[in-house]
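Written out below as C-alpha cells is the structure these notes cover.
Only a single protein chain was left out; the remaining protein chains are all shown in position.
Letters are used for the chains, namely A and B, taken in the order the chains are written, and counting of residues starts over at 1 for each.
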Amino acid sequence: MTIWYGGDYNPEQWPRPVWDEDVQLMNRAGVSLATVGVFSWARLEPRPGEYDFAWLDEVLDLLHAGGVRVDLATATASPPPWLAARHPETLPVTEDGVRLSVGSRQQYCPSSPEYRERAGELVRRLVERYADHPALELWHINNEYGCHVSRCYCDVSAEAFREWLRERYGTVDELNRAWGTAFWSQHYDAFDEVQPPRAAPTFRNPTHLLDFERFSSDELLACFRAEKAIIRAGSSVPVTTNFMGFFKPVDYWSWAAEVDVVSDDTYPDPADPGSPAYAAMVRDLMRSLGGGAPWLLMEQSPSAVNWRAQNAAKAPGQMRAWSYQSVARGADGILFFQWRQSAAGSEKFHSGLVPHSGTDTRVWREVEQLGGELAMLSARSGDEAIAGTRVASRVAIALDWHSWWAIEQPASPTEVSYLRALGAWHAALTSLGLVVDFVRAEGDLSGYDLVVAPAHLVATDAQVSNLAAFAETGTLIVGFGTAVLDEHLHVRLGGYLGEPLRRALGVWIEEFAPPAAPDLANAGGKAAPPLALAGDVVGGSAFGTAWGEYVRVEDAETLATFDDGALRGWPAVTRRRTGTGSGSGSGSGSAWYVATLPDPESLRLIAESAAREAGIELPPAATRGGQVEAVRRGSALFVINHGPDEAELLVDGTDLLSGAQAQGLRLASQGVAIVVAEANPE
Amino acid sequence: MTIWYGGDYNPEQWPRPVWDEDVQLMNRAGVSLATVGVFSWARLEPRPGEYDFAWLDEVLDLLHAGGVRVDLATATASPPPWLAARHPETLPVTEDGVRLSVGSRQQYCPSSPEYRERAGELVRRLVERYADHPALELWHINNEYGCHVSRCYCDVSAEAFREWLRERYGTVDELNRAWGTAFWSQHYDAFDEVQPPRAAPTFRNPTHLLDFERFSSDELLACFRAEKAIIRAGSSVPVTTNFMGFFKPVDYWSWAAEVDVVSDDTYPDPADPGSPAYAAMVRDLMRSLGGGAPWLLMEQSPSAVNWRAQNAAKAPGQMRAWSYQSVARGADGILFFQWRQSAAGSEKFHSGLVPHSGTDTRVWREVEQLGGELAMLSARSGDEAIAGTRVASRVAIALDWHSWWAIEQPASPTEVSYLRALGAWHAALTSLGLVVDFVRAEGDLSGYDLVVAPAHLVATDAQVSNLAAFAETGTLIVGFGTAVLDEHLHVRLGGYLGEPLRRALGVWIEEFAPPAAPDLANAGGKAAPPLALAGDVVGGSAFGTAWGEYVRVEDAETLATFDDGALRGWPAVTRRRTGTGSGSGSGSGSAWYVATLPDPESLRLIAESAAREAGIELPPAATRGGQVEAVRRGSALFVINHGPDEAELLVDGTDLLSGAQAQGLRLASQGVAIVVAEANPE
Partner (left out) sequence: MTIWYGGDYNPEQWPRPVWDEDVQLMNRAGVSLATVGVFSWARLEPRPGEYDFAWLDEVLDLLHAGGVRVDLATATASPPPWLAARHPETLPVTEDGVRLSVGSRQQYCPSSPEYRERAGELVRRLVERYADHPALELWHINNEYGCHVSRCYCDVSAEAFREWLRERYGTVDELNRAWGTAFWSQHYDAFDEVQPPRAAPTFRNPTHLLDFERFSSDELLACFRAEKAIIRAGSSVPVTTNFMGFFKPVDYWSWAAEVDVVSDDTYPDPADPGSPAYAAMVRDLMRSLGGGAPWLLMEQSPSAVNWRAQNAAKAPGQMRAWSYQSVARGADGILFFQWRQSAAGSEKFHSGLVPHSGTDTRVWREVEQLGGELAMLSARSGDEAIAGTRVASRVAIALDWHSWWAIEQPASPTEVSYLRALGAWHAALTSLGLVVDFVRAEGDLSGYDLVVAPAHLVATDAQVSNLAAFAETGTLIVGFGTAVLDEHLHVRLGGYLGEPLRRALGVWIEEFAPPAAPDLANAGGKAAPPLALAGDVVGGSAFGTAWGEYVRVEDAETLATFDDGALRGWPAVTRRRTGTGSGSGSGSGSAWYVATLPDPESLRLIAESAAREAGIELPPAATRGGQVEAVRRGSALFVINHGPDEAELLVDGTDLLSGAQAQGLRLASQGVAIVVAEANPE
C-alpha cells in the first residue's frame, strides 16, 4: 500500500520549460500524486463553449511519463470572468445585499442553474477526455466547497430555499409550526413570502436561520452530487473533494458517504502552541468521517501560509512532525498546497514544495527527506504494513453540525464556542493517551466504552434515546447545553434533556445561569470569568467556564458542586450508575452530567475517572519529558515531540526512522519515532 | 388603589389546553393585569383584509372569567410577512441603503403610508370589537416604538423628511441659514435637493443630522397619534405605549403628554453592580415624564434575558428587590415580559413567570411571593395607601434629548457620553439620600431648591434665560458643555453659555481643552485620562474626566482649580452668589459652574456643598452597612439592600413585609423593608 506524497500542481502558471524540471524534481522528492487543474477553468474554457485541453493533455502525459499519478480536478471551483460578465446573476449576494464581484475566486451562487450547467458541461468534457488516461488515480471534484461563499442571499437562492422548504415541510402550516412563527407576528401565509435570512431589524427567527444553514450545506452537496453523477457516467475512478477540517458551514456527516475517499485541507498556525492538539482533533474527524478508513491529507503548507495577519514559517522539522501526526491518525497520503510557489497572484507568499529561492533551502531538503521516509514506510506490507491499516478507539465524542449552528446563534443563554467545548473534551481524553473518534449521536455506539456528548444543543428524539440507551451498558458523559432543543429548536420542556436522558442521568435543569461577562467581573480577558468548583472528582482549585446552571438531582450522586455566588452548593458534576442507582438496570453503565466547562486539569480528572469506570486501560507514558503525542496505528507506535524540549523514549522496540533501538532514544523538538516490535526493520 | 401585577401574555404560542392552566396559575400568583396581542397582527389578519378575532375573543373572555384585567395591544408593532411581500417599499432602509427584510420584527418604515393605513385599519377593527369588553383596562399602542428601527433612510422617508423641513422652516433659505450650509458648499437651492443623512464621504452637516433625529422621533410619534386618534373615536379607556428608559432615538418629553399613563420597559443587567443606580435613574425619569403621577413598570424580566452576549440569571431576591425599587420611585404596576417562557422563537431563552421547567422552581416561588405582597400593599388605603401616592423631590436635573443627540455627534471637542454625565450627577445626589426629578430646562423650576444642568449642549434662548432666572433664588449648577450651541447648533459666540447664563455664573469660556486620548496618556483604560483638581470643595486626590476648558472668571469665586499640565491653575469649579456676589440680586440664589466631570467622590462633595447651600436637609442614614437604597413614598420608607452584604435598619417604625419592628432589623442581600410609623400594620 502506498502513502501518497505530492500536492497541487499548477503548471499553467509557468512557462513550458519549467514543466520538465518539475517532473525531475518530483522524482527527486518521491512525489507520487499530483493534483492538477483545480483553478484551470478559465484556461480550459477561455470563452464560453471554446475548450482548450491540449496543454492539459501534455501535463498529464508528462506526469505519467515521470511515474506521477494524477488527482484530476474538475476545475469548477472558480468560474472564469466571462461567466459573471454574461450572467451577473451567477454572482453571490451577501446578507446585506452586496453582490460580490470577480477578481478573487469562488464567485458563484451555489444555487445558480447557469453556473451548474456550465460547470456540468466542463466536467462532462473532462471525463470524456481523461477517463481513460493512464495517469488518472482520483477525481478531485471542485475545491474546498463553500470556503468563501457558503451562503448566498440572492433571489435565485431565495427561490431554491423556498423549494427546499416545500420539500421539507410540505405545507406552510407545518413550516409555521416548526419555526414557531406564532411569536413576533412571523406567520407566513404562503411559501412565497419566505426569504433567506437577510439583514433584518433584529434577531432573526432561529429555526429560519438553522434551516438556511441546512439548505446552504445541502445546496453545496447538490453541486457535488451533480458533478459526481457526471463522472460516474463515464468513469469508475474514485472521487473525492477536499474537506477543511472543522468547517462550520458544511455538515460533513451528510457528505461523508458520498465521497470514495475522505480528504482534508488543514493549515494550523505554526506559531500557535495549541496547533498540534487542534490538528489531532481534525485528523480524528477525518478518520471518523470515513468510518475509520484511511484518508488523505490533501493540503497542508510546506512552511508559511499567506492569509493570516502574521504568517510564521514552520520551524525546522515541524512540517515533518505534523505530517506524521496525520499518518499516525489514519492518513494514507501527505499532500501539499502547492508544488511550486507561485510568482504572482494572491498566494505567491504561500510556501511551496519548490520555494521561490529554489532547492538550496531548508524547505526543499525537508521535502526530500520526508518523501524518502514515506517511500520506505509504503514499502512495508502484510503484518508490517502501515498504509491501509486502521486506528483503534474505544472512546467517542458526539459531533453534530445542527448543534454547532444553533449553539452559536445569538439570543442564546450565553456565547458558547462549540469547538472550544468539543476541543476541551478531546484534549482531556487525548491527554490520557486515548485516541478519540467522532460519532453521530444517533449512530451505532456499540463499539465504544465511553461516549461524550458535549454542548449537543439540538437533539432529535432518536438521538436522545440512543444516548440514553448507550448509558445502560456504556459510560455516557453529557455536557452542559445538551438536548435543550429538538430538531426544530423547540425547547424540551419540563427540565430540558428530554425524558429518556433525564431518566438516564437522574437530573433535570431548573435554569441556566451562565457566568457574567468578563468586563463586569473585572476579569479582563476574553473568556468568561470562572465559577469555582468543589469536589474530589475535579481536584484542588477547580473552576468552570462558559456555562453554569441550576441542576436538580432526582436520582444521581453529586460528584462536584459549584462553589461560588448564587450557584454555591448546587451540583456541577453528577453520576448515575445505571446498574445500581436506578435499581432496574442490568448493565454496568453509568451516566454523567457536567453542568459547566471545567478548566483543563479538572476536565482531565473527570475524563480519567470516567474512563477508568468504563474499564478502559490507559496506556503508559511513551516518553519522559517533552510535549509528546503517542498514537498507535496498526503495529506501529508513532511518537511525536511537539514541544520545545527534548523527550526520551520509554518504549521497547525499534524506531523505523532511525533504525535504532527505541528505549532511551532521545527525541529533539519536532522529533518523530515510529516504534515497532520487530528487531530489524528494513 | 391597585398595584398592578402581571405581564405580557401570548397565548397564541400555546395549544388551547394550556390557556386554562394559565388562568389558574395567574390566580395563584395574584396576577391582575395581562398585556395581550402585542405580536398578534399575523394571527389577527393572516392575509390582507381577512381578520380572525375568534381566538382573541376567547382569550379575553377566559381572562375576564378569571378576574384578570386586560391591557390590549393594537398589535401593530410587527407587520405580517404578507405586507413586505406585497409592498416591499414598506421595509425600512439603513443609512447605507440596505433594505431590511422579514424574519425578525418591526420591519416597517415609520413614514410608510401603506403601513400606517394597514395598521390603522387593524386598530379600527380592534376598537370596534373590544372597546366594550368588560376585561379591558388599558390600550397598549404598538410596542417599544423605534427599538430596532427608529430611523429609515428610504425614498418615502426622504419625502416625509422634506415635508417636515418645509413645515419647520417655511423656506429653503431659512433651512440654509439654520443648517449653516454656507460652509462646505452645502447650500440647497430647493427642498427637493435635501436627502436624509445617508452615508456620505465624511462628517455630515450637524444640524441636518439633528433635524433628522427630531424628524424621526416625530414620525414615530405621528404613528402613535394616529392610532390613539382611532382609539379615542371609539373608546374612552386610557392608552399607553411602553417607553424604554433612557432611549436615545425618541424624545419622550414630546410623548409624555400624549399618553394617559407612562409605562416603561427596563432590563438592567443582573450581573452589573451598577444596575441599581442606573435603574433608579430610569424610575425617576418615568415618574418625571408623567409629572409625578404613578407609572407602570410594563416590562422587566423574571430572571435572565436572552439578548446580551452573557445573560445572567437574577440572583435570588433580585427580581423582588428591583420591583420594590420601582414601587418606591412611583410605580403602581409591576409587570413582566412574559407570562409563559416561549418554547420557540427568538425569545425562548428570555425568562418567563412560568419557566420552561415549570412551577417547582425558584423563579415561580418568587413570582408567587411578590404577587402576595403586592396584593397586601394594594389593600392599604387612605392615609396608609402606597398605590396612588407621590414621591417628593426638591432636586432636579435638566434633561434634553436635543443635547443628547448633539453632544454625541462626531466632530465635537471630545467624545462625551451624555448619560454618563447625567448619571454621575444623579448618583452623586442620590448618594446623599435625595430623590431626583428630571426636568426640562425651559419648564417651571419653582418647585426645586437645586437644579443641575449638565452637558446641556443645546440650549434655546428660553432655556438659557429660565436657568439664569432660577439662579436668582435657587441654587443652579451648570456643568461643562452647556449652552454652547443654540437650537440650530450655532455657536453662542463670545464665550459660550449665552448672555444671561454668563452673567448669572460670572464666567465665560475661552477655549475647550479636553484631556488627551487614553492611549496617548498611557492610561490604558477606555476612559480619558484624568485631570488633577485642587480645592477644598473637591477633597483630597480629586480629578476631572471627559472634559476640560479654559474658564475666565469675571464675577465669581473659584472653588477648585485644575492642577495639571497647561490647565494648571485655571478654574475648574466656580460659584457666584447671586444675592451677594453680584451686588444687585435680592434672592439667596447662587450659580455654580463645573468645567469638567469630577470623579464620583469629588462630585458627591460638590453636590453636598451645593445642596446644603440650597437649604436642603439631607436625610439621615436608614441603615448601617450594605449598599442600600432608601426612598420615601407617601408615608412609607422603602429600604432595599442591593449589595452582597447584610445591612441593619436604623429607623423606627414597622416593616410592612415582615411585620417586625424596623429598628435593628437585619436586611440580607437583596432584602427589602417597607417601614411605616404605624404599630400594627395589617
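Criterion: a residue touches a chain if its C-beta (ideal position, glycine included) is under 8 Å from a C-beta of that chain, and two chains touch if they have at least 3 such contacts.
Note that the structure is a prediction, hence the values are computed from the model and not measured.
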- [ ] Determine which one of A:Asp272, A:Glu617 or A:Asp645 touches the chain that has been left out.
- [x] A:Asp272
Open item on the list: Just to verify: which one of A:Glu12, A:Glu121 or A:Glu368 makes contact with the chain not shown?
Closed with: A:Glu12
Task: Candidates B:Gly67, B:Gly494 or B:Pro600 - the one touching the absent chain - done: B:Gly494
Open item on the list: One chain is left out of this view; which of A:Thr74, A:Thr181, A:Thr241 or A:Ser303 touches it in the full complex?
Closed with: A:Ser303
Task: Chain not shown: contacting residue from B:Asp20, B:Asp444, B:Glu510 or B:Asp645 - done: B:Glu510
Open item on the list: Of the residues B:Tyr130, B:Trp179 or B:Trp405, I need the one that contacts the missing chain.
Closed with: B:Trp179
Task: Residues in chain A touching the chain absent from view - done: 10, 12-13, 39-43, 46-47, 75, 77-82, 84-85, 92, 94, 96, 98-107, 147-149, 269, 271-273, 303-304, 306-313, 315-316, 341-349, 351, 355-358, 361-363
Task: Residues of chain B in contact with the chain not shown - done: 96-97, 179-189, 192-208, 410-415, 488-491, 493-496, 508-517, 520-521, 528, 550, 565-566
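In this text, only the chains that are shown with their structure count from here on.
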Task: Computed distance of Cα centres, chain B from chain A, in Å - done: 48
